[in-house]
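The complex appears here without one of its protein chains, the remainder shown in place.
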Amino acid sequence: MSQQNRDIQQERIKQYLTEEKMFKRADRKEDYSLSRSIREISVKNVKKGFLAIFNMSTWGKAVQVIRKGGKAARKACTNAVKKWMVVLSLGRAATWKNLVIGLWKFIKMFFSNKKATAGTIIMLFFVLMALFGRLIIPYDPITDENNKYLPPSTEHLLGTDNLGRDVLGQLVYGSRDVLTIALLTSLITVFIGTSIGMLSGLAGGVIDNIIQIITNLFLSIPSFPVLLIFASFFTIEDPFSFAMVLSIWGWAGLSRAVRAQIVSLRERDFIQICKVMNLSKSHIIFKEMFPNIATYILINFIVIMRNAITGSVGIMMMGLADFQPSNWGAMLLRAKDTGAILIPEATYFLFAPIVAIMIFQMGAILLANGLDETLNPRLRED
Amino acid sequence: MDARQSGVIFKTFYETDKAKENIMTISKLVVDYRLKRYSIRAISDTTLNLKRGKITALVGESGSGKSTLASAILNCIPNPGVIVSGEIYFHGNNGEKTIEIRKLSEKELNQYRWRCVSMVFQGAQSALNPVMTIFAQFYETMKVHDKKTSKEAAYKRSCEVLKIVNLDPDRTLKMYAHELSGGMKQRVMIAFSLLLNPDLIILDEPTTALDVITQDYILNILKRINREMGTSMLLLTHDIAVVAKFADYVGVMYAGKLVEYGDTLAVFEKKLHPYTAGLINATPSLYADLEGLKPIGGNPPDLVNLPKGCVFHPRCPKCMEVCKNYMPPDTFDSSGHLVKCHLIKG
Partner (left out) sequence: MSSLIELRNIDMVFQRQGRVIGTKRKFHVLKNISLNIEEGEILALVGESGCGKTTLGKIITGLLRPTKGDLLYKGNSVYKIFNTNYQEFRKSVQFIQQDSYAALNPVRTVYQSIAAPIKAHNKELSKEQVFEKVEELLEIVGLIPAVQFIDKFPHQMSGGQRQRVLFARALTMKPRLIVADEPVSMIDVSLRLSILNLMAELNKKLNIAFVYITHDLATARYIANDGRIAVMYLGEIMELSSVSELLNNPKHPYTQALISAVPIPDPRLARQQKALPIKNMDFMSMENRIDGCPFFSRCIYGEGKCINRHIDYVNAEGSYVKCCNLEKVKRWEKQV
């Protein structure tokens, strides 16, 4: 150590001993602005921003809410996003500069992965279709018996269905509900799964054993038949209740994985030392453990969306959901009921929703894999 | 089974005058690790002679390149490492036939590995197969090298090598890896390396994970093997106290370069290179004076951005202007003592 550094060290030691009040140095101001922690954002603003996102039932309403909430709500949302970026260690720092750098690195790495880019484009396409598709391709519910099962033409790009309605229009109209259901299911399942997994992992002992037995029960009984039973008991009228039904059975796998991560984290050195330093349990859980599993949860989020779509389409095909006829699952239901499989002209009507689902699934898988590869340092080829 | 007797078949031979007293000559070796965006030069331009029948030690810390050197000698550097240039000559115990490692074909390499040169790895815990008994692993190795090995012959040889390392063969051969203690596992690994009676054994930090008493015991066993069987040894370590006790010749590596090499007594006495002097001054001992001890300032070398000129100059207390710009040349002493420093003029 150089002599100058040694002098600084000795001075600091003296300060530590005498507990002198810190003298404020004027030239420190710029250092503060550079290294200010994200905790500057007050908790209230974060909550407001989050609740705004949760309260909506469709994406369209969210934009309205933010616009109505005014500048404060908008700032809260951006701050919340910033904070979650840090939590997910995507931003990788506590300063603006590092956040932007980290985000740019992430974007560069992510989009250099071709599969991830493809996945993002597909998902983005569906999201846009759900949000704005109705403005471009209108849906005409008027039935026209004469025009049934028309082949694709300039007027009806994917032909018409058994009652003469435009297939593409139905597809676009239905995408909004489908995506909403998928998103809501994901959110609810992730919330329940993570909470139960964390509770089980942290509590240990008897509580852990009981929860694991219950989880085993949920895992060993196949989910789809149970979903059908539930769906026939509860009436499904809107996306929210649909999402609830779908997530009743889906949380088990995620909770098992989260529990495993928590159990392994519990024994790690940096968590043990929190006990020595007398840090509160909530600090250990939310500030030390949670950021380490956040990436895993995000990826599971996308995977669950995929499963939700399959589940929802399946339920709708069974006719257990009273829904508008434009939903993809409802389309398939009608195709099945009206014997479209046997009518060759009805191929487009039959296959349009199936292909749409397939493409969506593929997009979700590619996106999830891409995220995993980018965020998980062990999978990178470097 | 013996490399000398069974007549290992190699195709190409070289003539060199170094074969008289050296068992291996490493000449101007350069090894790179080629990653996607940049490459790391693990060993740059290293020339090293291993004397026959002696224990040579290589001292270096993290990033010095000694593990890479061990892998290079056996030509099994893990991907993405690649030998860029340089040659490794193996002269064998009689010095009549010299082969060059990089030019060996796959078949010749398989014969070269373990019969001519074998290796004892760091951390014996993971080097043994957990689902096979010790004897099964010994037998498997011998069978791979010579298909005609019978089980009795293999058993006899296994008992021989285990007796050399002071292990009871009847008990040990039936055991599995997890039933052995750390010291016993390391002794089994040494026995393993002696199976085919190699001319040179490379030991990569053989005693780092062991306690002091076991370390002393194992190193004494190795010394006895060297004296009685004439096996040359290359010992890689970061502990210079071990080197002082057991090695005949010592080489000091820093950031992939060999900065000093010579007879152990001479190196410790003269301490020609500042890094060597720094290392010796930074190692506390049990009885010597505590006053002169000082750590080496600065940080370990960053292999991605090596400093210009001499690699040690940012941390060198005797750094001069010329050290910052020009690589120091190799200076040889009359006794073969090598130093790579601007301070020492030939």
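Assorted remarks:
Chains here go by letter, A and B, matching the order in which they are written, and residues are numbered from 1 within each.
Note that in this section contacts are C-beta pairs under 8 Å (C-beta built on N, C-alpha and C of every residue); 3 or more make two chains touch, one makes a residue touch a chain.
For clarity, every value in this text was computed on a predicted model and none was experimentally measured.
Contact with the chain that does not appear here is found for just one residue of A:273, A:341 or A:359, A:273. Between the chain not shown and the residues B:140, B:211 or B:321, the one that touches is B:211.
On the side of chain B, the interface with the absent chain consists of residues 61-62, 166, 181-184, 209-217, 220, 238-242, 244-245, 264-265, 268, 278-280, 282-288, 290, 293-297, 299-300, using the contact rule stated above.
Interface residues of chain A facing the missing partner chain: 1, 5, 8-9, 12-13, 15-17, 22, 24, 28, 31-32, 34-37, 39-40, 89, 92-95, 98, 268-270, 272-280, 283, 287-288, 291-292.
We adopt the following convention: only the chains that are shown with their structure count from here on.
Separating the CA-averaged centres of chain A and chain B is a span of 53 Å.
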